[in-house]
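Just passing along the structure, written as structure tokens.
Left out: one protein chain. Kept in place: all the others.
This part shows chain A:
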Amino acid sequence: MKHMNLLRPLAVVLGLALGLPAQAGTYDITVDKVRIDTGTFKKNGIGYNGSQTPTILHFQEGEDVVIRVKNNLRESTSIHWHGLILPFQQDGVPGISFNGIKPGETFTYRFPIEQAGTYWFHSHSGFQEPDGAYGAIVISPKGGEAVPTDRDHVVQFTDKHPHSGSRIFRNLKASADYYNRAQRTAQDLIEDAGAEGLKAALQDRKMWGAMRMMPTDIEDVQGFTPLINGASTQQNWTGIFKPGEKVRLRLINSSATTYFDVRVPGLKMTVVQADGNDVKPVVVNELRIAVAETYDVIVQPREAKAYSIIGESAGRTAMVRGTLAPSAGMVGPYYKMRPQPLLTMADMGGMMSGMDHSGMDMGGMDMSAGMPVVPSEGAPGAAFYVPGSGLIPTAANGGKFLGYEDLAARKPLYRDRPATREIEIRLTGNMERYIWSIDGVKYEDADPIRLKYGERVRFKFVNETMMAHPMHLHGMWTIIDTGKGAHDPVKHTVSVAPGTTLYTETEVDAPGQWAFHCHLSYHMAGGMFRKVIVEGGPS
């Protein structure tokens, strides 16, 4: 624990400088086997502090935290503090940061809280996170919130599935479309033939069939019940407000594989924070939250009625409703799910460049590949999708849908400077075999990525698959190049849409070794994962 010795006095000095005593809070978490009840099904799962309702940890910026984690499971566990900047030994990834927490053991995490915002924590062992091992972190900033509000609610999403994570993974390996119950059928063929002619409909089938790809392949895993703060639609999580109050909703997506489109019908949402970092306020009607991302939005309900918080899965196979109401027991209205989107040939573009499809009849389609993303061009909210993508979201009420191009850091976290070098990260996979990799190599066969302390690395993400991948680098910030220079948004997770190329930059300011992976649980387990070693720097 050499780091602690260095950092603790530093935090104390910082605290003194600001006239605040450095607090030292002690927090206890138990990791338990729990019975999860979604109202539609019951299953055995994992919960923190014996509950399916996620634990919320409230920290203060500048505080030194001591977190004692007791493992009551019969298997090893771990907790990763998603998005927190801390010494790597405290990062909670077995095999990279530490050796995990054995059954019956209590592990004590100690680290200073050097940031503020909304984050979350979860197990990094096996499939414990999809099985329920996740919670929320809310860190109050030293000087108070940049945009003050009257109320504050954590709204944490998950995609609770009746099957265990390991069973889901096994089934996907046995048959990649195991959970796809939105496949195109004979009925769809007849409807499409009616709409666009039989020839066109057959030609379309032929094209997808030649690739052995499905346009419906947006969500790997369907058949889940989405939850907000551990409650399904019928269990109706309710956040209380008084009419006229400004309510801060801390949206967190803790799903195993599901992106959610989130809206509060009847209210505009002012996005003030993304992945824990304040952004210049942007008013939207709806936003898509990728797996592992967080967004803080402010709403101001003026009427004394029940409003709904709607989370609709990006593939439109499931939806959850929570309620904002002046009193408990009120129920917000439920809305009909919008029609299911289909991937297009444009979404397949990156794959064509990456895979060897020689001798394949593409039906004369132009497969222009790896189209680079041009910030702030095209339809609103569409800059980070390939042109013509079937995944571009639109707001339910026709209004503004948030895109990465709308995010601008409120205060730059780092001085803007040119990157010292570029590293290409190709996101690769074989859908039919359900194999996921980086640069065509799975984690178990790959060398670590080596970075040098003090450098600024530019990552070029090239998505050569037909799925979106929320890429998460531990320990250091990911600055998305949206063309805003010093005001580019600072995040911990970046979603790379199919067929697109996206650039991020990272100031390499954290020594040690870190995990870097796709945050879709089954892609991570499949091998879309790397160890990152930061060489040099203070030890």
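Quick note on the criterion: a contact is a pair of C-beta atoms (placed from the backbone, for glycine too) under 8 Å apart; a residue touches a chain by one contact, two chains touch by 3 or more; residues count from 1.
Here, contacts and distances are computed from a predicted model.
**Q** Could you check which of "Integral membrane protein", "Copper resistance protein B", "DNA modification/repair radical SAM protein" or "Carbon-monoxide dehydrogenase large subunit" matches the UniProt name for the chain that's left out?
**A** Going by its UniProt entry, the chain not pictured is "Copper resistance protein B".
**Q** For the full complex, which residue in A:Thr30, A:Thr106, A:Ser140 or A:Ser166 touches the chain that was left out?
**A** Within the whole complex, the residue contacting the unshown chain is A:Ser166.
**Q** Tell me which of A:Gly50, A:Pro103, A:Gly194 or A:Gly209 is the one touching the absent chain.
**A** A:Gly209
**Q** List the residues of chain A that touch the chain left out of this view.
**A** Within chain A, the residues that touch the unshown chain are 76, 93-96, 124-126, 166, 169-171, 173-175, 178, 181-187, 206, 209-210, 212, 223, 355-356, 360, 430, 432-433, 435, 442-444, 515, 517, 524-527, 529.
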